[in-house]
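Read the structure below first, then the notes.
Removed: one protein chain of the complex. Kept in place: all other protein chains.
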Amino acid sequence: MLHIEFLTDLGARVTVDVGSADKLLEVQRQYGRLGWTSGSVPTGGYQFPLDNEADFDWSLIGARRWTNPDGEEMILHRGHAYRRRELEAVDNRKMKLPPAVKFSRGAKATDPEHIREKADGDFEYVTLAIFRGGKRQDRYALSTASTKRSEADRAA
Amino acid sequence: MLHIEFLTDLGARVTVDVGSADKLLEVQRQYGRLGWTSGSVPTGGYQFPLDNEADFDWSLIGARRWTNPDGEEMILHRGHAYRRRELEAVDNRKMKLPPAVKFSRGAKATDPEHIREKADGDFEYVTLAIFRGGKRQDRYALSTASTKRSEADRAA
Amino acid sequence: MLHIEFLTDLGARVTVDVGSADKLLEVQRQYGRLGWTSGSVPTGGYQFPLDNEADFDWSLIGARRWTNPDGEEMILHRGHAYRRRELEAVDNRKMKLPPAVKFSRGAKATDPEHIREKADGDFEYVTLAIFRGGKRQDRYALSTASTKRSEADRAA
Amino acid sequence: MLHIEFLTDLGARVTVDVGSADKLLEVQRQYGRLGWTSGSVPTGGYQFPLDNEADFDWSLIGARRWTNPDGEEMILHRGHAYRRRELEAVDNRKMKLPPAVKFSRGAKATDPEHIREKADGDFEYVTLAIFRGGKRQDRYALSTASTKRSEADRAA
Partner (left out) sequence: MLHIEFLTDLGARVTVDVGSADKLLEVQRQYGRLGWTSGSVPTGGYQFPLDNEADFDWSLIGARRWTNPDGEEMILHRGHAYRRRELEAVDNRKMKLPPAVKFSRGAKATDPEHIREKADGDFEYVTLAIFRGGKRQDRYALSTASTKRSEADRAA
């Protein structure tokens, strides 16, 4: 038996029992759809493979797609809206980085120091997730296949 | 089975077992009426839809309505009294915000830095909850049904 | 079923299962008598009604009465000794406070910043509990009555 | 049923179920012998009665006696070696303290601020435990009986 700790959409600390390790992602999706999150965003943001970006299942981390009043697609996570940004590959003497997609927002006065990252000038931002390099992991996808598979599991 | 962690009115850390996810809000109401809280107030305060303000069930977050010695209606949460303030809509070049109702108090010497928000001059305040925009959620309401049930409980 | 988290007198983190919510204070008393505490002292100290001070059951918060070598009555809590102080009512333009009884000690070099309160001059102190206003709660009392009641509960 | 939280010798967070409260110290000894600790060292160090120093069972706090390459007897706790120091009684206008035995080490660059104590000059140290005053508690002793019992366990 496993037990996963969530912070509910109402901010309550709730643990959910899970029958076995292979049911874990399914439980994360189920409660993530309600806006529940487990653990905190890693410093610098979640890191996922770039090839997972197009069909990433945001419910895995308690987030969801959201269209803002200006018609812009954003990601909503614990009450904050994050904007999608494409980062070009970096290849100079100091570092070499493949292209990436980053979801970030401007820092707010109440954000703790350790999650703020410096940008140009005085601007500071907070990153939710960065998709860069790596090898696609199907288990992160919002796929019909995974939905069907989990239905088959339930029927079995 | 779920397990919800509370800080009791006496400050003790107590976990309560909950049979299923759909019983969770009921358990939060039951212990919230005793002043028990789960998790901490999110930075910047809890965010709820404006249409939930009139009949919000404060027991959901371990708070309750309280009339102070001057006859003013306030919200009591973990020993602090919060005052109701109406915020007008903001619509200028920098930002656009719908009207809101905010429950806040002046900061105290022992409040940690990250929950203090700056106001005019040297004044700092702490927000418990802000009701703004969004879509009303009936599950947050102080429903007659649940009120009747709890009265029946007490009478029994 | 409930589960209460303690810090034992030896500083170990131990959770104790409790059959039902109405047995909780009894369990807190039982382990509190051994010096076990649950949760941390709220910033500014525990707040209790003034009318609970005379017969307060200090075991509820893992503390106990102690007479120091000078014959003075003090309260011992997690290795620190707190002195009883009576505070007169305050009634001026800035604030209005009823009389209170406070249990506090001088701050030590290893005390974290957020629990220190400023007094006159450079003196800093730490508060364990303040008894002020409110309505007496019998369940906090070290009374024969409450002992009898809980015995009756067990017999039922 | 009780549950005690440990940090294993490998730094993992592991909870162990304990049948009843009177088995707790036995379980702390059993896992403490492996270097597992529960909770953190209290600020200023653990406080024990002076009369417990000679035969103190260091496994109770996950520590053990260790002879360093120079032949000096030290106490090893979570990878740090602490040296034994005898403190004379203090009796002056400012304070009055009985004699004590203290186990401490020099502070390291990675030690957090709140556990460092100032000594003469720029020297800072960290205290594991201080044995002073109080009344001997037999349950803290490295008793022959308990040693024999654990040997019997291993033989079984």
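For clarity, chains are labelled A, B, C and D in written order, and residue numbers in each chain start from 1.
Basically, a contact is a pair of C-beta atoms (placed from the backbone, for glycine too) under 8 Å apart; a residue touches a chain by one contact, two chains touch by 3 or more.
The structure displayed is predicted, hence computed values, not measured ones.
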Absent-chain contact - pick from D:Leu7, D:Leu24, D:Val41 or D:Val101 = D:Leu7
Positions on chain D where the hidden chain makes contact = 3, 7-8, 10-17, 31, 69, 78-79, 108-112
If you put the missing chain back, which residues of chain A would it touch?
-> 1-5, 15, 18, 21, 24-25, 28, 38-44, 46-47, 60-61, 96, 114-115, 117-118
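We take it that only the chains that are shown with their structure count from here on.
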Contacting chain A as well as chain B are chains none
Taking each chain's centre as the mean of its CA atoms, how far is chain A from chain D in angstrom?
-> 43
Could you check chain A for residues that touch two or more other chains and list them?
-> none
So that we know how the chains sit together, what is the shape of their touch graph: line, ring, star, complete or other?
-> line
